[in-house]
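See below for the structure under consideration.
A protein chain is absent from this complex, but the other protein chains hold their places.
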Amino acid sequence: MKKTDFVENTGVEVLAEDGCKKRPPKDNPWKNSRLIIGTIILGILIIIAFVGQLFWDKTLVNVGSSPLNLPPVGNEYRDQIGNWAHPLGTDNSGRDILALVLVGLPHSLGIGFVSATIGLTIGIIFGFSAGYLGGRVDDVIRLLSDTTMNIPALLILIIIQSLIPNAGFFAMALLLAVFAWQSPTRVLRAQVLSMKHADYVKLAQLSGSPDQEIMFKEMMPNLMPFLISQLTAGTSYSVLILVGVEVLGLGSQKIPSLGITLNNAINASAILRGMWWWWGIPTIILIVVFMCLLLITVGLDEVSNPRLRDH
Amino acid sequence: MNGLTWKYALHRIGIYLLTILISITLIFVISRAVPGDPIENMWRQLEMQKGQIEGVDLIIDHYKELFGLNEPIGIQYLKYLWNTVRFEFGVSFVHYPTSVSSMIGHALPWTLGLGLITTLIIFIFGNGIGAVFGWERTPKFIKTIIPSSLIFTSIPSVLAALFLLSIFSKNLGWFPLAGAYNSNVTQGWNWPYIASVIKYGFLPVLSILLVNIGWTILGMRAMVVTIGGADYVRLAQAKGLKPFYILKKYTVRNALLPQLTSLALSLGGLISGQVLVESIFSYPGMGMLIFRAIREQDFNVIQATSYMFILITATSVLLIDLLYPLIDPRITHGED
Amino acid sequence: MQKQKRTITCLIALMMIFAIVLSSCNTSPTDEVVEETSGTSDTVGEETADTGTQPGNYENATREETVYFDAYVAHVDHANWNPFITDNLRDVGLQQALIEPLFMLNYDTGEIDPWLGLSMEANDTFDVWTLNLRPGVKWSDGEDFNADDVVFTVNMFLANTPDLGADVALWTESVEKINDLTVQFNLTDSNPRYQLDIWSFKIWGDRNSIVPEHIWNEYADNPMEFTNYDPEQGWPVFTGPYLLSKFTENEYIYVRNDNWWGVEAGFQDLPAPKRLIWIQYGTEESKAAAMIANDLDAMANTSLGAFEAMTAANSNIIGWESELPYGTIDPCPRYLSINNEHPIWSDSTLRQAVNLAVDREQIVTIAYEGGTSASISIFPQYGSMEQYNSALEDAGLAASKTADTEAAKALIESSGWVLNADGYYEKDGQVLTMSILTIEESMETRRIGDVVAEQLRNIGIDAESQVLSFGAWLTAQSEDGTPEDDYEGAVSFVCGGVNEPYVTLNTFGGGEDVTKGGMERWSGESWEAFRASVAQLKNLAPGDAAGVPVVVEAYENIIEDMPFVTLTQASMLTPLNTTYWTNWPTSENPYTIPSTWVQSTHLIIHNLQPAN
Partner (left out) sequence: MDQSLLEVNDLTKIFGEASQKQKKQVVALQHFNAVISGTTPKIITIAGESGSGKSTLANLILGFIKPSFGTIMYKGQDVSSFDKGEMLTYRREVQAVFQDPYSIYNPYYCVEHIFDIAMHNFKLTDDKQKKRDLIEDALNLVGLKGENVLRNYPHQLSGGQLQRVMIARAYMLKPNLIIADEPVSMIDVSLRAMILEIMMKLKDEYGISFIYITHDFSTAYQISDEIYLLYHGMTVEKGNTVKVINNPHHLYTKDLIASIPTIDEKWEGHIEVTEDLESDRGQLKPTPTFMEVEPKHWAVLS
């Protein structure tokens, strides 16, 4: 039976609450190679960053803590030969690149993740309300998202930066969330619209479930993999905006991050000076992080949508 | 069932006008939220850069008066609304007495040119690649190659622009370092001018393209995959139609409309994302204008340029919303 | 659907065409002149013949005959050549190639050298000044430049203040023509710096340029409306040895005027370059690439790293010095501004401690990578300032190059502060903090801020640097809020004194009716004494030896109360390319400063020699 095949592949088993019979592990869609590879590499990166912070002197991110313009180990730059004291080299203010990366990566990733989470939460509330309730609620939410998408992001960023100059971790995440909720709202609204007429929603109505329970207990669990993929996509989007903002010099300078390092490198003409390690290492890390998040997103899409899987 | 109805159109236009009103109001509020007085800041900055200016207080007072900044904020707002609907943007504070309209008049064509070409290429190639990426019959190795084209998506546009500049202009010398056309050619309809515009615009276009195309590819891929499983596509497959024909006629065709909407929605972002690329290539577009205006708190310029962006984005979204039911009869806007 | 896709394509194509049409509408009339030269080559000047160019027609001058300058500011309105508008085109050739000043200040000697003016003398009370003009000066359209033009221009200023000539109007009561070459200014008050501040190139350019009466008289009532641009009539008309040829969005091109007045008047020979181009590149990387490729002859300020990369790639690129710090001094030294009204930092003992904690040598090493020198005083260390700086050194008032952390700690402790568990000083439950504001647009201040914050943390002050946009940086230091909310410290700079300390000191002294000085809000006894010295200095002519002891006296008050902490000399590193042109100004040949955006560039242009 075709229908049954379809349902069997939805892959909700792992998420289900205790007490339901487990499906045989053979057809578990969560065993998705892209998802697994992406998660593992990203996990390794994060673990390296956190473990590294324990073993590497974090104060090396401070200005003047190391010799200036030192290349990575084994390389030579302007009569200086890289050594193991600073394996990834230093920048022009005597900051250790390894320390910058170890401190900066979790910081940038964390802000991106938190802001994506905030954005997704708003997106869930707005998207479900707009899609399920429709009418005026839909209009108001639409107005809100259209309006905020209309205003140049740069304007908002510059202004907020001048209002809260040394935005900390959560302030920055909150600020980025301003740009992170419209897309989930739109996408979820469409999903909810198509799910609204599902038979099991009808049944829940017949069972006397109030609207919020239908939205969040009946519909949302089925969107779980989809929501997680929205979250990873949102995280990479927020990390990109964050890095973009920092590269502009608009971010908080208080905590070293990948974007601030790139901003310093660009301002100091690192490319021209041939200090490839200074801009190259943060860039490669950004690319790897982005690719991992992309793999996870694509993998999760495949989990939530069986048609996406390779045949 | 219903197609485009008057009620729906009026409702959409109502939302459109309301969106614009709220947006421009927010622009007014936001641009004044920055601490400090623009005229004061500007002259103090000039003084610090170019030496003390005696009588600077007189100048500052004079210009505040001239630009109406001494009036109550409510009056300023009403005047602003009235002027904005009439497309009267006044003069730039910083570039006084240059009128904002003439500044936009000089910059907008370049930005539109750059923006439209990149948008067009992103739409055609992004959706093309995305369709191939999402198609179930695409060979696996191609599906493996495509994600690598997204590498540029993961770095800020500034960095991408700097890379391209450093490789193609600095090291290889294939493209000029800055500007929009060669000063030796005459502006107008002649081949040397057009060739030079293309040559100077190539790298800026490429930078914006590489950074933005990834999102379109990913979006299209998801659309193709979703639609690929829809009943009518399954039906077409059952009818024995050729897979590529199905991809072209059924899947892509139906995926393009939502993609068009996303494009319209991202238009504003695309244009303002151009800002930094323009400044790196010293391209005389709106990007430079808005970036500087925001930094210099040049209210009239901020308001006018933002208004342009708002109009472009909101209008394209409106048009697509209105065209949708005409193009796709499955979309209805009835009450049921 | 297919049809619709086509419609969209057509629509977009139409809009592109529209864009190109719009952009070609901005065609400047001069473009028609060069139509025949519009070759397919992109390399400027390549298509010209080897034989060199014909006299008077230098639009197609060869690369060897052309000097390329860096236009470091992006302008918006390229067709407005009015020199008085706020965002004028002065730094892209207007004041270097077209407008000549009456006088020029020499940074090395402190003398005011004559140019269009021969001399300017004051009476004993400095309230009547007489200007003598150089005979034989002609406008580029052949009309004489004379006292009528000066009188006309000054009266235009007086009638249209403060739109233009605000400083002229502030000091000038009336102006009279004595004869064709002599003008008398009657001042509102005594001003020994009238010639220097108002009629000379001092820091950037002569803001108050004389304009030709026969062109501007039509616009005497509304000079701000005049664009001063009409290629058919040869406008803009000024006295300089070059004429505006054309401009694009990022290039400004000038050609030599072989009929320049200076030759006939016996003032100077024609300058060697036949064509001058100010060209704007987007980034430092692009400029550097152009320098390396010999497409640019002089670059505006650059970073040390970029400079080293450039000299490594192209040995023809030189700086002011042949070794570190390579650059010359900017007229605006950097200092640490401290809020004297802040609840904590109002304690001068703490400010003294900061002064001791700051290692200026380390700032130079890290923040500048050796590209500048530590300040010994708040003044720029130009040759003309030598007598003041050495007097301060002799009096033991010079700032130390290195830190004395122990002494700094002792001072803080003497004020009742105790180190807490985190290693920071604490008093009454309050940690000793200093948030140092830096300017986002200025990498230099940001790097200084980072280093100073680090140095202060080392002695137990919980300091951090905080980046703000210029406007926010300025506002944060303004006096709007309550003192508690106000700033603690800021990396700041003071421009003004180039050849004498008066302007710099007056920045901290305030005007007539203020009760505290400068952004720092310095007040109290020492300040009152300081102000008295500044007032005394005001009435002395610049460079007057009698001023030296007064300056020392004023500076004693600064050291005693330490309202701010001197840091470093600002560096100005201007790479110059000797591939096509030589005889650039250097420390060995210091005929002027090497800045090509200021008006003294006239001197550079007249001194440049072709390399072969």
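Think of it as A, B and C in the order they're written, each chain with its own count starting at 1.
Criterion: contacts are C-beta pairs under 8 Å (C-beta built on N, C-alpha and C of every residue); 3 or more make two chains touch, one makes a residue touch a chain.
Just so we're clear, the structure is a prediction, and the values are computed from it rather than from any experiment.
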item	value
Which residue of A:146, A:218 or A:302 touches the chain not shown here	A:218
Touch with the omitted chain, as defined above, among A:204, A:239, A:260 or A:281	A:204
In subunit A, positions touching the absent partner	1, 3-4, 7-8, 10, 12-13, 15-17, 19-21, 23, 198-200, 202-209, 213, 217-218, 221-222, 224
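Everything that follows uses one rule, which is that only the chains that are shown with their structure count from here on.
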item	value
Subunit A and subunit B, separation of their C-alpha mean positions in angstrom	24
Multi-partner residues of subunit A (at least 2 other chains)	158, 162, 271-272
Sites on subunit B at which at least two other chains make contact	34-35, 162, 166, 295
For the subunit A and subunit B complex, residues of the former touching the latter	139, 142-143, 146-147, 149-156, 158-159, 162-163, 186, 236, 240, 243-244, 247-248, 259, 262, 266, 271-272, 279, 283, 286-287, 289-291, 294-295, 297-298, 301, 305, 307-308, 310-311
In the complex with subunit A, residue positions of subunit B that touch it	15, 18-20, 22-23, 26-27, 30-31, 33-35, 134, 136, 140, 143, 147, 150-151, 153-159, 162-163, 166, 218, 222, 225-226, 228-229, 265, 268-269, 272, 275-276, 290-291, 294-295, 302, 305-306, 309-310, 313-314, 317
Contact set on subunit B toward subunit C in their complex	34-38, 40-42, 44-56, 58-59, 62, 92, 94-98, 102-103, 105-106, 108-110, 112-113, 116-117, 119-120, 162, 165-166, 169-170, 173, 176-190, 192-197, 199, 253, 256, 260, 279-284, 288-289, 292, 295-297, 327
